[in-house]
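My questions all concern the structure below.
Just one protein chain is left out here, and the rest sit where they should.
Now for chain A:
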Amino acid sequence: MAKGDPGVTTRGRRAAPRSKPKATAGTGDPELVQLLTPEGERIESAFGPDGTEYRVDFTDDEYRGLYRDLVLVRKLDAEATALQRQGELGLWASLLGQEAAQVGSGRALRPQDMAFPTYREHGVLYCRGIDPIMPLGLFRGVDQGGWDPNEFKFNMYTIVIGAQTLHATGYAMGVAMDGKTGGDEGEAVIAYFGDGATSQGDVNESFVWASVFNAPLVFFCQNNQYAISEPLERQTRVPLYRRAGGFGFPGVRVDGNDVLASYAVTRHALDNARHGQGPSLIEAYTYRMGAHTTSDDPTRYRIASEVESWQAKDPIARMRAFLTKQQIVDESFFAEVDEQARTESVELRERVLAMPDPEPLTMFDHVYPNGSPELDQQREQFAAYLASFEGSAH
């Protein structure tokens, strides 16, 4: 969150909105919780499949903060993609199109909540207050993720698909065993994964465990319609959110391109978890606008018209339309946010280019918490070997 921007994480005393947005009541698609249409119309409240009513009540400042988040995150992602193209990153997994799902759910987290991401959660990482340079170091190959997961309550990126859902489950069981659930101050845990990951044994096993241990856990699936080249139909024959029923906890599908609904649904599920009501599954229905990663070639498996139809549901465009229609902001606001995004991305680029390669001998560090004599010996030998090149070009 930008400095001086109250945003939506500052809860509690909340100023009454100055211009109450016009809202339509009810929801069109019972399978999709939506609070902001692609045209930028506000929907006052929407109902989930189990009758839960979802609504949000944001101040104008909070709306502005969310818009700013979306734009900054998109720009950071675009900058990283460009850096990869220029050979500065080995790889980049873009979140283009998924900003609302990530910012909505990320801003719904309270400081005490713990998140377990995949490799694509740059927007959530940003919401957790982590320096956006961090994932770039990972993808540049100078480290394997440099933030402190405990300090930021945001775990390491996980590349093995689905593995983190079990880590999240165990962590959430620990929260419950520590007696940290049961009230407003309770802790909740969120596990991020993709639609492809729902096929993994680990994810299914974590559903089972979370359910029977009543873990304070929110499964947050970003269904971006593809697992690299494979479409959703290759992973499932039922809507993913309905899986939850078979494991014994609630599931809901939210419009993942709607930051307000993503926020509302996640906040509700987290609150249930922190109050001791166990896990739930959120399917954020969204779309991966770009390639799976920079090494992918989506033209091999995806048609242009599909991409276009999702372009019309863009998460940023609809927030912009809403803010304009409601006269919450004027044009200068958009220009100011764009300028901030530009400045931050230039800074980011400079810092990435300045990132040094690690010293060779550091690769021996942290293999074991208390060290290992054999490894120490290997390190010494290698140091001597390197030193034997002293004076030469090595």
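The rule we apply is simple: contacts are C-beta pairs under 8 Å (C-beta built on N, C-alpha and C of every residue); 3 or more make two chains touch, one makes a residue touch a chain; residues count from 1.
Assume contacts and distances are computed from a predicted model.
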item: Complex member absent from the view - protein name from UniProt, among "Twin-arginine translocation pathway signal", "ABC transporter permease", "Pyruvate dehydrogenase E1 component beta subunit" or "Galanin"; value: "Pyruvate dehydrogenase E1 component beta subunit"
item: Selected residue (touches chain absent from view) among A:228, A:289 or A:316; value: A:228
item: Identified contact with the non-displayed chain, of A:56, A:197 or A:215; value: A:197
item: In chain A, positions touching the absent partner; value: 90-91, 119, 138-144, 159-161, 163, 196-197, 199-202, 227-230, 234-235, 295, 297, 300-301, 357-358, 360, 362-364, 367, 374-375, 378, 382, 385
